[in-house]
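This is the structure I have questions about; it appears just below.
What you see is the complex with one protein chain gone and the rest in place.
Let's look at chain A:
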Amino acid sequence: MKERLQQIVSVVGSIENVTIIEPFTIDNTTVKGSLEVTVGDRKENFTVFIERPYPAQFHNMETIRFLNKDLIIYDHVNADGSICIHTSHHPSLMEKLHIDIASLKAWMQKYLIDQSADSHYEHVITPMVAVSGIRQVMLFTDLNHVFKPGDHGTINYSLLAEGKVKGIRTATYILQSIKVKGEDVECKWNKGYKALHPHQGMFVFLEGPPVKNKRFMVEDWDDLNGVLPQDFVDLLAATERSLRQQNYLKISVLLGYPISDNEIHWQLINVEKGNFPVFVDKIAGARTIHITRLKKQQILWGDTKNCSYEYFFGRGLLDSKLTDSKILIIGIGAIGSMVAQTLCRGGCKKIDLVDYDAKEPGNVCRSEYQFSTGVNDKVDELRVQLNDISPFIETAGNVMITDGVKFLWEDLDGQKFFREYFNGYDLVIDCTADNDLAHLIDRLELDANVVNLSITNHAQELICAVNPNLYMSLVHVLKLLNKEVEEDLYNPTGCWNPTFRAGYNDISVLVQYAIKQINLTLMSAKPLRSFYLSASEGNDFQIKSITF
């Protein structure tokens, strides 16, 4: 450790415009000292802590900290006065020190001297407090309402799930609706989430976040006297009185404020039963006035997350021509279930599913099903899973429609019905590998885009045929591939229907490639074309795409 200390002292001492003003020492495994750093005419002192993992990061955080509590009002300074810097990786302690101090100087120049503003919004730093040992998180979406400062009223919210984060019990709630001036403004979750059991809470809307030092949320109710509307303070007191006989742990209060011209944010405050932060203040005068005020008492801030569609899929989503499409997936075995999940995670909002079959344990290894749910209709199980993934997806299931197509084909009314049924979708994805169905659907000459996806044994090829001319393209590609009747199929014990051999990885790599190709085509607004993918054999894996 001594050698490490000497190395740090030597490097820091050699950096231009940096002076050691308190010698570096070792405290347990942490190296600590103080520096004066000069940028232009500006000189600032920083206490420096260098933790044991340095120069490595730890949990995505730098293991060197530069602290100066006097700078807390400036951007990118944490509550403890540490400057928030993220620098590049370097395995050498010497080089890393150079990089980090250069980054500190850059922070001084940008935020201290130039006082530049970031283009993106930085959330106010809010100290989270667990209530009775349970951390509370509230998820919300955009609300189709223009709130005004002073608006207040009730909210409905539901428990979504309970879990643990770093050993702390964590309850996640979703905001369902806000009642403002008699109007119920609903969050944009799908029907499944809207049906969760509601609890009631309160909200108040302010013109801005109640902060100290620009970016730190106030921590005491007393700081909110004069900030919260008196009507709302009175409502808090009345709520406590009205719930006196009720059995409850806490109520949730949402505090909202605008963070841009078209976006608002909500913060969560928990108020425990028996510990409402209100008291009646008597103001003596010609007549004594009784006024409800907020106590000096810690605010139990919870956590909130904006889960609007734009944030939920902010890290990446498919092209809007897919996400805004009404999609039908027919056949949800290995390929269909992967397609459904990929589209769902890609932001698609409407996916209906068709399959007459039940999921069995043998399906799990190469499709998007779980063992834990046992034997179920595939349609029902996948709908639950899609709903579990995205609160914005609407799904419906049908186990009969493909049978109906075949039974009623010769009936002209039947053809009309199925033409209208399929044309009710923008995109029909047939993953059944059912040649009869492919032929019949092709004959309907649908206006909807139809995509037929299937795979050959050992996942050697994936065939994507599209309309118009879907069936002919399918036949053509299979002829080109010169596939004979397969003999090397997998015959599960007791199963009458042999199936192809291929694992999850073998199939999904082709399915993802195909969806990527379809998405790219739609992004460029070009018409979909039939294609097939051919996976190379041997160690040097490659996928070749042939488009028609």
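The rule we apply is simple: contacts are C-beta pairs under 8 Å (C-beta built on N, C-alpha and C of every residue); 3 or more make two chains touch, one makes a residue touch a chain; residues count from 1.
Note that contacts and distances are computed from a predicted model.
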Subject >> Omitted chain, identified by the protein name its UniProt record gives, among "Peptidase M48 domain-containing protein", "ABC-2 type transport system ATP-binding protein", "Protein phnJ" or "Nucleotidyltransferase" >> reply: "Nucleotidyltransferase"
**OP:** Looking beyond the chains shown, say which of A:64, A:155 or A:334 touches the absent one.
**Re:** A:334
Original post:
With respect to the chain omitted from the figure, which of A:200, A:213, A:469 or A:536 is a touching residue?
Top reply: A:469
**OP:** With the full complex in mind, choose from A:177, A:190 or A:499 the residue touching the hidden chain.
**Re:** A:499
**OP:** Touching the hidden chain in the full complex, which residues of chain A are there? Just list them.
**Re:** 331, 333-336, 431-435, 453-457, 463, 467-469, 472-476, 478-480, 483-486, 499-500, 525-527, 529, 546-548
